[in-house]
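A single protein chain has been omitted from the complex, and every remaining protein chain is retained in its original position.
Chain IDs A and B follow the sequence of writing; residue 1 opens each chain.
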Amino acid sequence: MKDFFKKLPEQAVRVAVVFLVFVAVVFVIRQFIIPPEMKEPALQQASSMEREVAKEIQYAGAQICEQCHEKEPQIKKIGYHRDLSCESCHGAAQKHVENPTEVKPTSPKKRDYCAYCHKYNSSRPTGFPQINPDTHNPRKPCITCHNPHNPKPPTTPRSCAACHAQIERAKAASYHALIACSVCHTAPEKHKTSPRTVIPTKPDKREFCGKCHDKGSPRKGAPTVDMAAHGEKYVCWQCHYPHTLGGI
Amino acid sequence: MEAAQNFMELSKQVVGFIYPNEIDIQWSILIVVYPYITGLVAGAFILASLVKVFNVKELQPTYRLAMLTALAFMLIAPLPLQLHLGRPERSYEMFMTPNLTSAMAMFGFVYLWYLMLVLLLEIYFEYRRDMIVWSSESTGPKKWALKLLSLFSTDISEKAVAFDKKTVKIITIIGIPSAFLLHGYVGFIFGSIKANPWWSSVMMPVVFLFSAIVSGIAMVMLLYMIIIPLRDGKIDMKCLDRVASFLFYAVIVDFSIEVLDFIHRLYESEESIKILSQLVETKLFMSLVVLQILLGMLLPLGIMVVIKVFRLQEEVRKLLYFVCGLLIQLGIFSTRWNVVIGGQLFSKSFRGLTTYKMELMGIEGFLVALALLIIPFVILSILIKLLPPWKKGELAGS
Partner (left out) sequence: MDRRDFLKHLGWVISSGGILGGLSADAWAKMLNKTYDTTKHYYGMGIDIDKCIGCGRCMQACKTENAVPAVPYYFRTWVERYVIKTDRTVSVNTLNSDEPGDVLVEKDVLRSFFVPKLCNQCDHPPCVQVCPVGATFKTDDGVILVDSKRCIGCRYCIQACPYGARYLNPETRVADKCTFCYHRLVKGLLPVCVEVCPKQARVFGDMKSIASPLGRFTRMNKIHVLKPSLNTDPKVYYANLDGEVN
C-alpha cells in the first residue's frame, strides 16, 4: 500500500486531495449543517399538506345554511332547484357563516344571473328549460314571475316549446311545421310538473308514419315509400329525425 | 383591465382551440439557448477526443482549442436554466431533494460529473507541464494564477509528463460516453415527455447528440479560422480539411437520422399528425424548412460536396468552409428553436396552435439570450490568454 502511494506522481496526489476535500465538504454540509426539513421529502410533504389543509374556506357548503335559515331550504327541497346548493346563486358564504350580521351573501336579482343556466344554448341537454331573454318578457326581472327557491312557470306550461325550444325551433323550419306535437306524442298531464319521471310517448308502430308516407297513402304531397319493402324491422324514427328539414 | 387586454391580444394569435392554461409559452428563448450551448460542449469535446483516442494526428492543432471551447461553454451552460426558473433562488433544492424519477433532477449530477471529472481534469493534465513552465516565466498575478491552477505542482520530469499523457487518454476514453450522456440526456428531457408528440420520440437523444457533434465541430472550425489569423499564425490546411471532412460525415449522419425520424412520423401518421403538419406548414415553416433544413443542412452539405469533388484553391476552400460553419451554426440553433419552441406552439388538445412572442428586454428576453451566447466567447478569450492553445512554433505552421 505504502509503495503504491509512493509510486503515484505528485500531481495525481494533489488532484486526489482537492477531490477528497471537495467531497468531504459536500458531505459535511449535507449531513450536518443542512437541517432535516430541507432535505427530507417526507417531512416536506407533511408540512406542505399542513399548509394546504390550513387554507381558508370560502364556500361554507349547503348543510350549514339550514341551521339558521328554515323557510327557504324547505321550499327549495320540493322544487326543481332541489339539487342546487344555496351558494350556487348566493355566492361564497363562509364569511357570512362566521359573521352573520355584518357580512351578507349576494342575492342576484338581475335577469343576467338566471341566464347563466337558462339562456338558450344548443349545447345544453334537451329538455332543460331554456328561454331567449330577448323575446321572453324582455327586461322584466325573472323573480317577478318565478320564485327562485321553487321555480316553476307561473302557469303550467301551455306549449311544449316552453321547455323544448330546440325541437320547436327545428320543427318550425321542417316539413312537419304544421303538425302539432300532440299528433305524434301523448304527454300525460303529470309530465308538465314532473318532466323527468313521467315521459311522453313516441310512435311505436311503422303504420303511424305510414298514414302519410306509405305508398298509396291518400295524403297528397308527402313523400311516400313502399313500407313493405323499406327498412322492414325499424320504427321510422330510428333512422329519420322527424323534427328537422328533410328528416335525416 | 390590463389582463383582459393581454388576453384579447394573446387569443387573437391562437388558431383553433387550445386549453385555457396553454395561453403562455412555458419554455422561452433561454431554453433554446441551453441545449445549443451544451451541444457545443459535447461536440467540441468529441472533436478533441478524435485526437487523443483515435489518434487523428492532423487534428492536433485544434485539440487544445476544442477543450477550452468546451470548458468556456460548459461554464455558462447552467445559467440559462437558472435564469428561466420561476424561483431562481430555490435552485439549490435540486441538490437537496433530487427526485430520482425526474430526468431534469439529474442535470446537476451529469453537469458536475462532466465539468469536474472530465473537462477540468483533462485540461489540468494536458496543461500541467506548460503551466509550471509558464508560471516560472511570468510575474505578478498571472504567475500566481498559473501556480494555483496547476495546484502548486512542480514535477516536470519525463516520468511525470508521461503520466499526464496517459491520464489524458484515459479521461478522454471516459469522456466520450460522458459527452454522449451529457447531450443525449438533454435530448431525453424532451424525448421522455409522452404528453407531447412533437418531443416524445426515442430518437430525440440521438438527434440531439449528432446535431451536437455537428455544431461543436463547426464551432471549433470557425474559432480556429478566426483566432489563428488574429494571432498572426498560419492556418494548417491539412488540419482544416480534416476537420471539415469530419464535419461532413457528422452532418450526413445527423441529416439521415432526422430524415428517418421525419419519415417515421409521417408514415405512422398517429393522432397528432394533422396538427403537427399544420405546425410545420405554418408557424415553423421559416425556422424548420428554410433555416434548419435548406440553409442549415442541405446548403452546407452541397458546398462540402462541391469542395470534395472539385479541387478548389486554398483561399476558396477557406472561404467556403467558413460560410459552411456559419450556416451550420444557424441551422443547429434553428433545430433547438424548432424542438423547444415548436413543441409548445400546438395545443395538447391537438386542435389548435398558439404563438410565441419573444420579449426584447425582460429576463427571459432576446437581449439576455444574446448575452448568454456572447459570454462564452469572452471566457474563451480569457482562457486562451491564460492557457495558450498553441506554441509560437505551431502558429508559424511548423
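Observations
Here is the rule we use: a contact is a pair of C-beta atoms (placed from the backbone, for glycine too) under 8 Å apart; a residue touches a chain by one contact, two chains touch by 3 or more.
Everything quoted here is computed from the prediction, not taken from an experiment.
Residue A:N121 is the one among A:Q74, A:S107, A:N121 or A:T193 that touches the chain not shown. One of A:L8, A:A92 or A:C239 touches the chain omitted from the figure, and that residue is A:A92. Touching the missing chain, out of B:V15, B:V53 or B:M104, is residue B:M104. Of A:A54, A:C68, A:L178 or A:A229, it is A:A54 that touches the chain left out of the display.
For the options B:Q13, B:N55 or B:S91, the residue in contact with the chain missing from this view is B:S91.
Listed here are the chain A residues that touch the chain not shown: 35-37, 40-59, 61-62, 81, 83-85, 87-88, 91-92, 112, 115-117, 119-125, 128, 132-134, 169. Remark: the residues of chain B touching the chain excluded from display are 3-4, 6-7, 10, 16-24, 26-27, 81, 84-88, 90-91, 93-94, 96-99, 101-105, 107, 189, 192-196, 344, 347-351.
Quick note on the criterion: only the chains that are shown with their structure count from here on.
Contact residues of chain B toward chain A in the complex are 96-97, 116, 121, 124-125, 128, 151-155, 159-160, 163-164, 167.
Of all residues in chain A, those touching chain B in their complex are 9-12, 14-15, 18, 22, 34, 38-41, 44.
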